[in-house]
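Report on the following structure.
Only one protein chain is missing from this complex, and each of the others stays in its spot.
Chain nomenclature is as follows: A and B, assigned in order of appearance, with residue numbering initiated at 1 for each chain independently.
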Amino acid sequence: MAFFFQNVVNALQWGSFYALIALGYSMVYGVLMLFNFAHGDIFMTGAYIGFFVATLFVGLSASGILVLPNWLILILTILLSMFLTSFVGMAVERIAYRPLRNAPRASAAITGLMVGIILETGNLALLGARRQKFPELIVSQTYDIGGVSVTNTKIMIVLVSIGLMVALHQFVRRTKWGMAMRAMAYDFVVVPLMGVSINLIAALTFGLGSALASAAGILFGIAYPVLDPYMGILFGWKAFVAAILGGRGSILGAALAGFLLGFIEIFVATIFPSTLRDLIAYSIILVILTFRPHGFFGEPYSAQLRL
Amino acid sequence: MTVVSETIEKRRSFWSIVRDWWLQYFSEVPLLAWLVGALVAAILEMLVGNPFARLIGMPRGPVLFGFLIVLKTPVLIPPAILYNIVIYALPVLLVARLIGGLSNKLAAWLFQRSVMLSTIAHLTLMYVALHVWAGFNDYRVLVVKLILLAIMVTLSLNVVNGYMGEFSCSHPGFMALGAYTASILSILFFVDDSTFGPALLPPAIGQFAFPIILIISGAVSSIGALLVAVPSFRTRGDYLAIISLAFTFIVKSLIENMEIVGGPRGLRGQPDWATLPVVFVWTMICVWVINNYVRSTFGKTMNAVRDGEMAANAMTINTRRTKMVTFLFAAFWAGVAGGLLAHVLRYVNPGSFGIQKLAEVLAMVYFGGLNSVVGSIVGAVGFNLLSEALRPLELYKWIIIPIMIILIMIYRPTGLIAFTEFDVKKLIQPRNKKDREA
Partner (left out) sequence: MALLEVKDMTHYFGGLRAVYNYNLSIEKGEIRGLIGPNGAGKTTIFNLITGIYRPSEGSITLDGENIVGLQPYQIAAKGIGRTFQNLQLWRHMSVLDHVKLAQYAKIRYGLVGAFFGTPLRHRQEQEIEDRALELLELVGIRHLADQVVTNLPYGAQRRVEMARALATDPKILFLDEPTVGMNPEELKDMMEIIRQVHQELGLAIFLIEHRMKVVMDLCERIQTLVFGEVVAEGTPDEIRNNPVVIEAYLGKEIET
């Protein structure tokens, strides 16, 4: 039993990353009907931005210029990185997606893919192939609860992720901007006629998604403090699949599917050899999509490729 | 104001001079003459290429028109240009112009005999020229083989993504299936191997069994495609994109977990059967069959599926059948290309059939142009040449190529040469009026 709960804890943490990234995919897909294939690499960029911000604060603290406690550095890092990464997302939208808004959607997917490659290579060119070590901001403490070992970082990661998801949900439900986003998801043609700027909403959607991806990147860096330029590929594509599994544009769906994917992967890895993880995870997803082609919370729709 | 208009006029007049010159001397030169010209240039290069290169200050004849050295040692740009002019451009132009009239008569004669005969004659000539040219340098042979395979893959993906307008991500998976099927079959039957045991059949007949092996590889890919097609074509929408993506990951992961084929380390020891002529013939068959398909009324139902499935259904078209047939057909060619690739490299590993491959294939399709055979050929050749040319930039290559593709997507969202029909007859017929009418 303790073994089971141990894995539940691990899966919650692992799923948080997927869920946060999947939200970005899902929002862009829901609002603009686009696959943002660069999102995985935005996650990676966000993690690196987090790394630089954290290192800067730690350095300032150590040199005595601006002495801050670690918990404050963590909060500042997350907030500042989210803010900065949202601009990366908006830039990606501006460069790769906006010029192609009336082009075939597939072409926009290609530009997204290319921007992703540029981000990866750019990172590699700037920082070299050496992996970066994320500074340790929280001194890890392990609590033993009935045989289940829980670290304070795990609790923090899960809580922060859920907090961000709730915040996003509230934003989309309660604010004027959120309403505009939902309206746009509902009707791409008429809403702009109602005085809502497509460009603004598109930028907002990308910005929000990227900010969440950045948070995921920092949390990932805290849990597994090694960053490399290709970390976004694996995570990104898996989170993409999770977003689809959740249903088109559904925030709750994307979050749940992200956690589900985390659970599948962790449990597969404990029962089977870990090399089978991807195989079984994707097979399960394939089976689910075969029987629920619109995902958990998606509504049936018919998308025509605008070619 | 006047100055501006003058310069524009001057520029226009320059280009119009070039165009007029071209039209005057070369508009009536048929393809046949160009191919003979290319052959002559290739032979010339074989005979005097290296000495001439040394004479003008290059260590040896450039491998790919000097693309490779240009970025490494810019000093060599003038000699490279000179080399290209003297060895390639001048002989081709001269020969083409000289034999233009004669070759028109020959082309007309061939064309009258039968289109098939004429096409085969042209292809033979093209192959000979290519063979001589590639024979100049081993590296060229490899590049040419890889480009030919890229044409197959690009074209077969264009059938699904361009002609049918679905977004498929499963081509790396199909290639992997084909590559591994072909490798296992040829190693199992024709090679003494430690895992698969001694050869079951005499290795001498292997070369002749190779086409059968490739067809089986294609068929295995098609069976894989069935797994993707059945769930994804039930509903319209983006499901093909997701399911095919998952399929690619599953295939890759499956192979990584199969110890008998070497797992992530890969499989080596494929016999050296994928020679240049073999690859060339398969590529030409692929282009021919796909072009036949997309130009038939049967194949054009793909376009109807893309441009309006409901209307297609109301016009007696069985769209489900179209989607199935097309998808399996495309997968078949991806499988054949994969099988050939395994034998060209004589090594195959699952890592090379992942996202990277997908990005590359998609880039070639959208770079060249959707719904266009010529576009796919241009896309595959252009992308590969570009990729070879930028190789000296190492890492930065993967910044420049994506930027170029983004620019192409922005200014030509459906690719460079999109929505064209490829008519072989127009290509091989004589160019002057008299012979064409004859």
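Annotations for the structure displayed:
Everything that follows uses one rule, which is that a residue touches a chain if its C-beta (ideal position, glycine included) is under 8 Å from a C-beta of that chain, and two chains touch if they have at least 3 such contacts.
In this text, all values refer to a predicted model and were calculated from it rather than measured experimentally.
All shown chains touched by the missing chain in the whole complex, by label: B. For the chain missing from the display, the contacting residue among B:V325, B:L385 or B:L416 is B:V325, taking the whole complex into account.
The chain that is not drawn here is touched, among residues B:S156, B:T301 or B:N384, by B:T301. Summarising the interface, chain B meets the missing chain with residues 289, 292-293, 296-301, 303-304, 306-308, 310-319, 325, 329, 371, 419.
Methods note: only the chains that are shown with their structure count from here on.
Averaged C-alpha coordinates give centres for chain A and chain B that are 37 Å from one another. The touching residues of chain A, when paired with chain B in their complex, are 35, 95-96, 99-100, 103-104, 106-111, 113-115, 117-118, 120-122, 124-125, 233, 237, 240-241, 244, 273, 275-276, 278-279, 282-283, 285-286, 289-290, 293-294, 300-305, 307. Those residues of chain B that touch chain A in the complex are listed here as 161, 165-167, 231, 234-239, 241-243, 245-247, 249-250, 252-254, 256-257, 306-307, 355, 359, 362-363, 366, 370, 395-396, 398-399, 402-403, 405-406, 409-410, 413-414.
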